[in-house]
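Up next, chain A:
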Amino acid sequence: MSANSRNSARVVLESSDISRALSRIAHEILENNKGSKDLVLLGIPSRGVPLANRIAQKINEFEKVNIPVGSLDITMYRDDLRLRPPRALAHTEIPEGGIDHKIVILVDDVLFSGRTIRAALDALNDIGRPAMVQVAVLIDRGHRELPIRADYVGKNIPTSLSESVQVSLADVDGNQETVIISAGEQ
Partner candidate 1 sequence: MSILLKNGSLKGEKNVDILIENDKISKVAPGNSIKDDKAEVLDLTGLIVLPGLVDLHTHLREPGREDAETVATGSAAAARGGFTAVHAMANTLPVADTAGVVEQVWNLGKSIGLVDVYPVGAVTIGLKGENLAELSAMAESTARVRIFSDDGHCVSDPVLMRRALEYVKAFNGVIAQHAQEPRLTKNAQMNESELSGKLGLTGWPAVAEEAIVARDVLLTEHVQSKLHVCHASTAGTVEILRWAKGKKVNVTAEVTPHHLFLSQINCESYDAKFKVNPPLRTDDDINELRKALAEGIIDVVATDHAPHPMEDKEGEWSSAAFGMTGLETALSVVATAMIETKLMTWADVARVMSEKPAEIGQLTEHGRPIAENEIANLCIIDPNASWKVDAKDTHSLSTNNPFHDMTLKSKVIHTIFRGKFSMKSGQVQK
Partner candidate 2 sequence: MKKHLVSANDLNKDDAVLVLDTAKELAVISDRPVKKLPTLRGRTVVNLFFEDSTRTRISFEAASKRLSADVINFSAKGSSVSKGESLKDTAQTLQSMGADAVVIRHGSSGAPHLLATRNWIDAVVINAGDGTHEHPTQALLDAYTIRKHLRNNEGDLNGLKVAIVGDILHSRVARSNAILLKTLGATPIMVAPPTLLPVGIENWNGEYSYDLDEVLPQVDAVMMLRVQQERMSDAYFPTTREYSRNFGLNAQRLKTMQKHALVLHPGPMNRGMEITAEVADSSNSVVIEQVANGVSVRMAVLYLLLGGSNSETGENN
């Protein structure tokens, strides 16, 4: 994401907004699944991972229970590998207990074309057989290219294709936590 077209950049979420959104998502997950039984959170690197950790933390605050959290790198399952030089792999960590018969909640920062989630579903398929797969994202910016939808959304932000969405999280990008939309190059 280009950082230099700040001319018409707007901040759509700030630190406190992000925190509130994650709390709401945590509540929704518990409500929807009638509790925390069999839940497994898998963050999609890189920003999905700290988000998954935070959601797990919030769930722990509310229900005093530790949900297994892990990460699922989907690089090897991308459908656009041949279009670019090979990408370095990120870390996959499936929690002990695996995913068989579990309710797996994939966590990512932005839902856009839906291809990342599709790749994640293929990856899960080679690892085991979840009872159910749900998707939680901080931002849904529209423009789906596949029939994929999120179950839990922090904020719906319609964008134009020429805009880019930049998520900054403390763990990955430094201190300032923001979501910024800027016009210009992707």
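How were these picked? Simply put, all candidates are chains of the complex that A comes from, given by their letters.
Quick note on the criterion: a residue touches a chain if its C-beta (ideal position, glycine included) is under 8 Å from a C-beta of that chain, and two chains touch if they have at least 3 such contacts; residues count from 1.
What you see is a predicted model, and the numbers here were worked out from it, not measured in a lab.
Chemist: Which numbered candidate touches chain A here in the complex: 1 or 2?
Modeler: Here chain A touches candidate 2.
Chemist: What residues on chain A touch candidate 2, complex-wise?
Modeler: Counting only chain A, the residues touching candidate 2 are 46, 73, 76-77, 81-92, 122, 126-128.
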